[in-house]
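In what follows, a structure is listed as structure tokens, so that the remarks can point back to it.
Here the complex is missing a single protein chain, while all its other protein chains stay put.
Right after this comes chain A.
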Amino acid sequence: MDNITQKLMQKSESTKKDSLGRAVSLAALSLIVIVVVSIFAFVMSRGLSTFFHDGVHVKDFLFGSTWNPSVVNPQTKQPYIGALPMILGSFLVTFLAAIVATPFAIGTSLFMTEIAQKRGTKIMQPVIELLVGIPSVVYGFIGLTVVVPFIRSVFGGSGFGILSGTIVLFVMVLPTITSMTVDTLKSVPRHYRESALAIGATRWQMIYKVVLRAATPGILTAIVFGMARAFGEALAVQMVIGNAALMPHNLTSPASTLTSILTMGIGNTVMGSLQNDVLWTLAMILLVMSLVFNLVVRAIGRRGEMK
């Protein structure tokens, strides 16, 4: 009798295993959260030490237009740490690439979902999926051997610059934006299209007035995702933009982005020095921007939920 009571009162073997399994999987999940938190904590603490430890003014950093951290400005006794050229470069290539890529992405996805579903899914879908997976250095290499010489022969100069960066990023984000737009267009209910056609709309009227309107939040999300990818892309851009930390005064002069200066510089500076700290501040800007892109996606999603 006692034996049975004991058995009933105790946790069974499988309950114990269940709690163990639950604990282990929870630990794995927590590990991911810890990684995210510590990435932010460490990069932020290094990035902010430019302002707190080295006493640089935020304004000088964000709006100064001369970048040469190893040289001290004789007037202000501060090194030249104006990050505006890189910030401007990053935003320019990102927005230009998104502006160029969006019509192409929307056109292609309309082709794949509304006009030629069969050919679209058979030929375009696999090609686009493959292109999403192509490593960014390959894009950079193509940019270096095709785009840069082309720009050089057409516009003169070195060929390196914002324009080359934009073209490379355009090709890089095109598959990303397209495949996400295709998914949104596919999720527009079929009866929307049927209703539009039934009241006598042409195919274009149906696409323009119904399908695209219904899919707008999804398309915006796709574009923001593409922009986030372009903003954080490092090596492909670094290979074609010229890496001169100068204010970009035209599209074909050598320029730089946050990521390109970061990848070039971090190995050549000493940990803890001002020259190193300002690079971490650039990394912090990248981090904050990717957070901003995330928030934008969320805001779009919340406002655009289909009722």
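Everything below uses one rule, namely that contacts are C-beta pairs under 8 Å (C-beta built on N, C-alpha and C of every residue); 3 or more make two chains touch, one makes a residue touch a chain; residues count from 1.
Quick note on the criterion: contacts and distances are computed from a predicted model.
**Student:** Out of "DNA replication and repair protein RecF", "Phosphate transport system permease protein PstA", "[NiFe] hydrogenase diaphorase moiety small subunit" or "NAD(P)-dependent nickel-iron dehydrogenase flavin-containing subunit", which one is the UniProt protein name for the chain not included here?
**Tutor:** "Phosphate transport system permease protein PstA"
**Student:** Just name the one of A:58, A:72, A:99 or A:138 that touches the chain not displayed here.
**Tutor:** Only one listed residue reaches the unshown chain, and that is A:138.
**Student:** Tell me which of A:10, A:202, A:216 or A:250 is the one touching the absent chain.
**Tutor:** Spelled out, the listed residue whose C-beta touches the missing chain is A:202.
**Student:** With the full complex in mind, choose from A:173, A:211, A:228 or A:255 the residue touching the hidden chain.
**Tutor:** Missing-chain contact among the listed residues: A:228.
**Student:** What chain A residues would touch the chain not displayed?
**Tutor:** Counting over the whole complex, chain A touches the hidden chain at residues 14-15, 17-18, 20-22, 24-29, 31-33, 35-39, 42-43, 46, 103-104, 107-108, 110-112, 115, 123-124, 127-131, 133-138, 140-142, 144-146, 171, 174-175, 178, 201-205, 207-208, 225, 228, 231-235, 238-239, 259, 262-263, 266-267, 271, 280, 283, 286-287, 290-291, 293-294.
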